[in-house]
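Just dropping this structure here.
Removed: one protein chain of the complex. Kept in place: all other protein chains.
Going by the order they are written in, the chains are A and B; count residues from 1 in each one.
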Amino acid sequence: MAAKRLKTGSDFTWQDMEVGNVVTEPGSGALRRTGDWRSQRPILDKEKCNKCGLCWLYCPDAAIKPLEDGYYEIDLFHCKGCGICAKSCPKDAITMIEEEEK
Amino acid sequence: MTEKFIKFGKNLVTTEEFLAEGHSFCTGCGEALAVRLACKALGRNVIIANATGCIEVCTSPLPVTSWRVPWIHTLFENVAATASGVEAGLRILIKKGRMPERDIKCVAVAGDGGTSDIGIQALSGAFERNHDFLYLCFDNEAYMNTGIQRSSATPYGASTTTAPAGKLSIGQTTWKKNLPEIAVAHNIPYVATACPSYPFDLMNKVKKGAEVKGPAYVHIFSPCPTGWRHASDMAIELGRLAVETGIFPLYEVENGRYKLNVDRPKLKPVEEYLKPQGRFRHLLDQEIAKIQEHVNEEYAKLRAKVTCSAS
Partner (left out) sequence: MSKRVGLEASHAAAEAARMADVDFIAAYPITPQTHIPERLAEMVADGELDAAYVPVESEHSALSACLGAAAVGARTFTATAGPGLEYMHNVVYVASAMRLPVVMTIANRALSAPLSIWGDHSDAMSVRDTGWIQVFCQNSQEAFDMTLWAFRVGEDSKILLPVMVHFDGFHLTHVTEPVILPEQEEVDRFLPPFHYPFALDPDKPMTLGAFAPPDIYSEAKMAQEVATRKSRAVVLQGFQEFGDIFGRYYHPVEPYKTEGASTLLLTMGSFGETAKTVIDTKKDKGESVGLINLRLWRPFPFQELRQAVKGAKTLVVFDRCISFGGPGGPVASEIKSALYDEKERPRAVSFIGGLGGRDMSAEDFEYVIDRGQEIAEKGSEELFETVGIRGEVTGIRG
């Protein structure tokens, strides 16, 4: 993700436009840093986590990633801080804290 | 690349995200989750035709896209017609040998506005012509993307910007148009209601609808924190309450036979569902009672349909 840069409209001259404005690269929107939206962020306590996967299942933003060991991690690049994961966790393993002031 | 799955009891859910992260749905959007889950149920062998609305706008801002499946948007009012063209176009190309025989499902995606109001003509036509496609209506109960204006799917008593609660009005004064019943009236093989709070039920129904030969319709309840004015972490809980109060029953109609997927001997009072939402905050007890009465009636009718269509 670090190698690619998100394309924005201002990068384009009319000559750069694809025919019919077709977007040929699938999922190119994944480079959008929606994590900037957050006013609160989820903190996952691995000790309490039972790997049930409900947080991953219920995340509207696909901002929780499954790990090889069966645990999960929050994708802070995309997480908007809605708190659904914290609310869905049966083990209260996720808490929402105020997003740090930059 | 082998596909990976996560196991939830008997349910296997793919880890593939056909709707990419980084979309611009609101924080805590129930519709975003519903679309994400539906895409997992559909897999990669689809072509999605999408109407204008939240889903389209949040996923396709030039020059990038959130879609990892083939996707086409033309206008707001015509997704069922565009989908008809995709479906019949594919069929004829395969028939004429211009394309190898392939398993591709055409799926139309629209909001309640694009389905119940401006898009209903095209919907009805596509059903009547018996196109082999799945229509998914993501119902957040108003024209949300343009700023919370009322639709015919807005529930009685809800405040929207074009039917606002005020000194002389309680907001929406008409009852929510029953789209699943309209679909059933077209005699299509499969109609279902779904809710992201019941993710496996939703994914099973989407999959079932996709496997049907002929038109299928799944109406998906989509809580909207922005338009319904509820907390950003409440979409799942509200969806559950909607089902448990009978506001949004989960059912299927397969070739005219009704089946309630989630039922309880006693429904929770509707007030539990209405209370967490700012759009209903202005309602007086008498209005809530009216809503309760209506829900009771409709739910009884639904139970009766289950009984009488079982024979």
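By our rule, a contact is a pair of C-beta atoms (placed from the backbone, for glycine too) under 8 Å apart; a residue touches a chain by one contact, two chains touch by 3 or more.
For clarity, every value in this text was computed on a predicted model and none was experimentally measured.
Across B:70, B:164 or B:269, the single residue that touches the chain missing here is B:70. Note that of B:13, B:32, B:54 or B:83, the residue touching the chain absent from this view is B:83. Touch with the chain that is not drawn comes from one residue among B:96, B:167, B:213 or B:266, which is B:96. Touching residues on chain A toward the chain that is not drawn are 8-10, 12-17, 19-24, 26. Against the chain not shown here, chain B presents residues 44-47, 49, 56-57, 60-63, 65, 67-75, 77-78, 80-93, 95-96, 98-99, 104, 121-122, 124-125, 128-129.
To be clear about the criterion, only the chains that are shown with their structure count from here on.
Chain geometry summary: the mean Cα position of chain A and that of chain B are 24 Å apart. In the complex of the two chains, the chain B residues touching chain A come out as 4, 6, 8, 13, 15, 17, 19-25, 27-30, 32-33, 36-37, 59-69, 196, 199, 225, 231-237. Residues of chain A touching chain B in their complex: 6-9, 11-12, 21, 23, 25-34, 37, 52-53, 56-63, 66, 75, 78, 80-84, 86-88, 96.
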